[in-house]
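Structure incoming, see below.
Below is a slice of the complex: some chains, not all, each in place.
As written, the chains take the letters A and B, and residue 1 is the first residue of each chain.
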Amino acid sequence: MSDKLTHLNSQGHAHMVDVSDKDMTKRIATAQATLTMQATTLTKIIEGGLPKGDVLATARIAGIQAAKKTSDLIPLCHPLMLTKVTVDINVISDCELEVLCTCSLSGKTGVEMEALTGASIAALTLYDMCKAVDKGIVIQNVSLLEKKGGKSGHWSKGDV
Amino acid sequence: MSDKLTHLNSQGHAHMVDVSDKDMTKRIATAQATLTMQATTLTKIIEGGLPKGDVLATARIAGIQAAKKTSDLIPLCHPLMLTKVTVDINVISDCELEVLCTCSLSGKTGVEMEALTGASIAALTLYDMCKAVDKGIVIQNVSLLEKKGGKSGHWSKGDV
């Protein structure tokens, strides 16, 4: 890894890093976010073992659309042409949901921020749809799980 | 609080809730996100006690701009005319930053999602600026701290 903050120039000013001369390689990144809520809230989302109506579908769509808007949201991100975005939502305990977002493309910069943005906005959309019944939901563990491709190569949260 | 998911109609379909007849009241909400990182990463952001260059300023601007985009990001949020957005970033330990976002307006719906979106995107922007040195940063505790105004009145995380 680098030992300096690459988004600042030598004077400490923010700039969008020059990637003009970087190679085009296949990039993939997966990010996670979890939501901790009351068990009764989770029951309302998942009724009788089946995802209820549009709640999960709305969150998946919101995450996919947000991943595409990343360069508009994170000021120093490069605009990218994502070739794949998926958002999966899993029940991981009686009071926790897990959101996973995977993005990929063939390009000059990585897609970590796209995966993190997709996971975050999908999680916030779940919060939005549940806040009338449970304002105390907390989003935890927003983090990169894995990335592949590019000069820095493979990175996995488990390896650190 | 309600005991049902108000963003679904009786058939389980997502809709944007009708707030046409709700009163205009002063609304305010504050949300939080924290970032856990290596102590050496935090030192790079904060050099000699002073915020370094544009890192914190960039995150503040990103959070403010994201709060204004909330209805574009969270599918069932109403468009709102925010009258105030602030983003504050505090060092809360030798390896943790805290982002606080406060939004307010006089309107028919609350601004919880705006505050949560502002805090989340500011935190993601900090991640983006630091990921070249520390990909393992984790965003935690994305949560509503307090809201005031509207029919449901005052709510504070500490009271739950």
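Just so it is clear, a residue touches a chain if its C-beta (ideal position, glycine included) is under 8 Å from a C-beta of that chain, and two chains touch if they have at least 3 such contacts.
This one's a predicted model, so the numbers in the text were calculated from it and none came from an experiment.
Novice: Starting from the 2 chains in place, I would like the total count of identical chains in the complete complex.
Specialist: In total, this homomeric complex is made of 6 copies.
The working rule: only the chains that are shown with their structure count from here on.
Novice: Averaging over Cα atoms per chain, report the distance between subunit A and subunit B in Å.
Specialist: 16
Novice: Can you list the subunit A residues touching subunit B in their complex?
Specialist: Residue list for subunit A touching subunit B: 1-8, 11-14, 44-45, 52-55, 57-58, 61-62, 65-66, 69, 72-77, 112-113, 116-117, 120-121, 123-125, 127-144, 147, 155, 157, 160.
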